[in-house]
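Of the protein chains in this complex, all but one are displayed in their positions.
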Amino acid sequence: MKVDRRTFLKLTGAAATTTTFAGLGFNVSQAKNQAGELKTVDATATTTTCHYCSVACGIIVHSSDNKVIYTEGDPENPNNRGALCSKGSAMRQWTDNEQRVTKVKYRAPGSTDWEEKSWDWALDKIAQRVKDTRDQTFVEEEDGITVNRTEGIASIGSAVLENEACYLLVKMMRAMGLVNIEHHARI
Amino acid sequence: MTNNWTDYQNSDCFLIIGGNPAENHPISFKWIEKAKEERGAKVISVDPRFTRSSSKADLYVPMRAGTDIAFIGAIINYVLENELYDKEYVANYTNASFLVNEGFSFEDGLFSGYDEEARSYDTSSWSYQKEDNGDYKKDLSLEHPQSVFQLLKEHYSRYDLDKAARVTGASRKLIEEVAETLGEIALDPSKTSSILYAMGTTQHTFGTQNVRSYAMLQLLLGNVGKPGGGVNAMRGKCNVQGSTDMALLNHILPGYLGSPVAAPEYATLEDYLEAETPDAGFWVNTPNFFVSQLKAFWGDAADEDNDFAYHYLSKRKAGKDYSHIGIFEDMYQGKIKGLFAYGQNIMVDSPNLNRVHEAMKNLDWLVVADPFETETAAFWKEEAGVEPETIDTEVFLLPTAVSFEKEGSYTDSGRVIQWKWKAVDPPGEAKEDLWIIDQLFKRIREQYQGSDKEADKPILELDWDYGATPDANDVAREINGYDTRTGKPIAGFGNLKDDGTTASGNWIYCGMFTEDDENRTKSRDNSDPSGMGVYPNWAFAWPANRRIIYNRASADLDGKPWHSEKAYIWWDGSEWTGYDVPDFGPTVEPDSEAGRNPFIMRPEGVGCIFALRAEGPFPEHYEPYESPTENQFSSVQYNPAVKLWDGSNRGEADDYPYVATTYRLSEHYQSGAMSRNIPWLAELVPELFVEIGTELAAQKGIKSGDKVEVSSIRGKIEAKALVTPRVKTMLINGKRTHHVGIPWHFGYKGLVTGGSGNILTPTIGDANTTIPEYKGFLVNVRRLG
Partner (left out) sequence: MPKSILIDVSKCHGCRGCQVACKNWNDLEATLTQFEGSYENPTRLSAQTWTRVRFIEQTDGGLRFLFRKDTCKHCTDASCMAVCPANAIYRKDKTGAVIINRDECIGCKNCVTACPYQIPQYSKTAGTVAKCHLCNEGDRDRIGNGLQPACVSSCPTGALIFGDRAELLNDAKARVNHLARQGTEAYVYGEKELSGLNVFYILDEPSETYGLPAKPTFTDNDVFWLAKWANILFGTGLLTAIPYYLFFNSEEEPQDLEADDEESNSSEKEVS
C-alpha cells in the first residue's frame, strides 16, 4: 500500500479506520505544516511488515527516487500500532548498505577468490549441475513402487521468504524429486 | 499459536517458559504490558537466566535448562491433587474421560511396548477402548482406573514438589506459587491464563513433549480456545509460520499433508488417501485437499486417469530421517553432492558446526541465495579457518532482494497472513526471489527438454507458467486455489474437490481470495468490533479467517460463554455468533454430538491429554543428552526414543561440568546475517559475550570483559565474559550447578564477527521432530590470558 505524506499524517493522527484492497500510490500536494517541512515530505510511503521476528509489525518505508530515506512503525497495524524494537527500527540500513551483494559471484573449485558473473551464465551453470547430480542419483523405482527420488541434492531455506516464494520453491524441489527439503523451522 | 499477538491483552496471567518475548518478540510486550495495566495480569518468567522478560515479571523462577517436564509435571500433579483444574472443561472437552486399553503400562521410565534395540515403541497398547459400534468408551465421572484422567493422575503422582525442586533447581515454594496462581485462575471463569513459549521449549531431545506438557496443563486449566488463553508458540522468523505451512520440510507437503514414503501403503493415490485420511475429524477432507494440490502442481497433466500424477511426487525412503541433522550426516558421508542454501545461513545455525563444516567440503556444488555474503557462502575461505585450495566445491552466490524490495505475503505467529508491498528496487543486480526461483526452474527444465524418460516427466509436465517474471499475486491465487474450468478463485477450502475440478496449492490458505478475486491478505480495516483486539478484516488468518482456533471451547456445553468477561463466540439459538469465525459449522447445535467436539482437527473431537508421541503418551522427564546429573525419576537417563547419529558424541559432566544454553538477543537476528551487517545493530552488540554467574566467575577468577574460552566435546569458542547475578547458581540433586549462556548470533562474516555458539552444540535432536538440542548441553569455561 502506497500513501503520500498528507494521507499518512492524517492516518497517524486520526483514529479513523481504512479499508483498502490495493496499493494506492496517488499524489496529493504536500501537507501544509506550521513547522518546517519534514525530511520525508516528498517521500512515497509504502507499507510492509517487519522482516525480523514473527510479531509481524507493520512498517512504513519512506522512499524517494528509489532510495529509502526513512522507515518507521505503521500506526495503523494492529500488531504494533507504530511501535518497533531496535531491529525493526534499523531495517532502513538494509539499503544503501555496502555489505549487500549486488553482483552474482562464482567461486571455482580450489579457488581462493570470487569471480563476478552474469545471471545468465550462473543460472545455466547451476541448471547443468542440477541435471548432472539429479541424473546420477535419481531413483525411479524401489520395490516396485515409483519413488522419483533425488537424494544427491538438498534444499535448505527459508523462513524469511514470502509464502509465494516458499510455495514455488517447494513445487520446484518436489518436482525434481528432492526429499532433502528443510529449513529454519526444523532448527 | 492457538491465539494471536493482540489477544495477549485478554490474559490474566502469562506463564512465559522457554521464551523471552521482551527480547525476542519485543513488541508483543505491548500487549502483555496492557494486560498488566488494565487487567492486573500476572507475569511468570521461568528461565535459567534472569532476562529482560524476567525483569518485568511478578514471579521469576530460575529453572535448569531441559527440565520443563519435571516442572510442569509437578504443577499438573499439584493442580490435580488440590482440585485446581476446570472439571467441566476437562470432562467434556478433553480425552480425560476416554478409557485406555488394559495393556498400557508404565514402569521405571518406560511405557509398554519398548524395543531397546530399535530405540522405539510399538504403540499398539497406547490405544483407546472402544464400544462394539466403534465409539470410544468413556467415563465422564473420570473415576474409572483406566480413564486417561486416572492414568494421568497416577503418572504425575511421582512429580512431587520436592523432587521437582531437586531436578529443576527451582525452589519448592516457587513451583507451588506458580501452581497456585494458575489454579486460582482456572477456578475463576472470568479469567484465563496463557502459556508463551519459543525455542527454549522445543530445542531439546524431548522438545515435543515439553510442548505437550504445556498443552496438557492448559487443557486441565480450561484455557484452550478462550480469549487470553492458549498455547502460544512465539515463532522466530518473520515468515516461519508461512514457510512451515508451505512445507519447506521433508515430512510434509503444503497444508500439513503427509509427504509419501516408499512403502506399499503409499504406492498409489488410493493407498495414500487410505493411509492419510482418518475416519473422523476435519481431516476426512484430505482427498479434496490432496488432489487439489496435485492439480496445482501438475495442472492438465494430472487427471483421473493417471491418479492425478501422484506417482510424480517424490517419496521418502521409509524409516529414514531427512531432517536437517539427517541431511548433514548424509553430506558428511558424501551422499549429498549439491546444496541449495536459499536464504539460510547453515554455517551459523546448524548444530555441531565443525562437523557440518566437514560435511560442506564434500559438496560438488553449492548455491547460496542471500542479500549478504554469509558464513555459508564463505565456508571455503581462509576466515572460515580452512585452506581454500583444498576445497573443491563450486560456489554460486546469488544476490537477492530484502523484504521491502519485493512484494508478497508473510504469515505471522498468530496465523495472520499480511500482504506487503514493494517500496524500492533491489540494489545493483540483486533480484527478487520469485524471479530467481522461476529462472532456476525454467533453466533446469530446459536441460530436460526433448527427454521422453518417465523420470523427467515430473519436471517437464509441472504446471509452471508464470510469465517472464512471476507476479506474487498470481502465485498467491494458485496457493489459494481456483476452479480448473473457469479459473475463478475458490473462496474457501470447503469447496475444494477431489475430482480435478479444483486446484489449490495449500488448502489452509484457501479463502484468502474471495470469489471476486479480492486478495483478503491486503485488507486493511483495523476496526475491532469486539473491543478485545480481534481484527476480522485486517488481512486474513488461516484457517478460514479464524483468529483463535478451537474457539468452540470458549463456550460451555450449551453454547454460552463460560463468563461474560470472556465471551467470544456463542450459540444464539439458531447459529453461532460472536467476534470470530466459529471453529466448525456455524449452525451445528451445541448439544449435538458434533457440537460438543471443539477440537475438530482431532478424530476424537476433543483435546488430547493422552496422545501418541515417539516416547510415550504422557511426557516423562528424561535428562538432556548431556546432563550434569542422574535422572531422579527413573533409571532411563535420556530419551529412550531418541535417534543416535554417527555424529552424536556425548560429553561427560566430569570434563564439561556446566549446563550451556544458547539464546538470542533483542538486537540481533538468528545467524546474524541480517543484523551483524546492519551498522546500528552492530553498534548495540558488537562482540560475542557469554553470560556467567557471579559464583562460577569468582571460582574461575573471571571478571566481566575478560576473554574466556568455552568448550564442549565438539569444539571451542572464544568470547568476552559477562559476569552477572542474573545467572544464578542452582542446587541440583544437592550439587551447586552453573549455567553458561551463549548468544548464537555470531560467525566469521559481517561487520562484527565472533565465535559461533553452535560449534559447541550436539548432533542430536528431538525424538519426534529432530529439532537439535541447542539448550541444555555441557561445556567447560576457562579464562584466557
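Going by the order they are written in, the chains are A and B; count residues from 1 in each one.
Heads up, the rule we're going with is that a residue touches a chain if its C-beta (ideal position, glycine included) is under 8 Å from a C-beta of that chain, and two chains touch if they have at least 3 such contacts.
Not measured: the values here are computed from a predicted model.
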item: Among shown chains, those touching the left-out chain; value: A, B
item: Contact residue for the chain not shown (choose from B:Leu751, B:Ile764 or B:Leu778); value: B:Leu751
item: Per the touch definition above, residue among B:Asp162, B:Glu575 or B:Glu687 touching the missing chain; value: B:Glu687
item: Residue, one of B:Phe14, B:Phe29, B:Tyr266 or B:Tyr638, that touches the chain absent here; value: B:Phe29
item: Interface with the undisplayed chain - residues on chain B; value: 22-23, 26-27, 29-30, 33, 37, 40, 50-56, 60, 665-667, 679-689, 704-705, 720, 722-726, 751-752
item: Where the unshown chain meets chain A, residue by residue; value: 9, 12-13, 31, 33-39, 41, 70-73, 75, 80, 82-86, 88-90, 92-93, 98
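In this text, only the chains that are shown with their structure count from here on.
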item: Parts of chain A lying in touch with chain B, wherever the complex brings them together; value: 1-2, 17-23, 44, 46-59, 61, 63, 66-68, 71, 76-81, 83-91, 93-95, 97, 99-112, 114, 119, 122-131, 133, 136-138, 140, 142-187
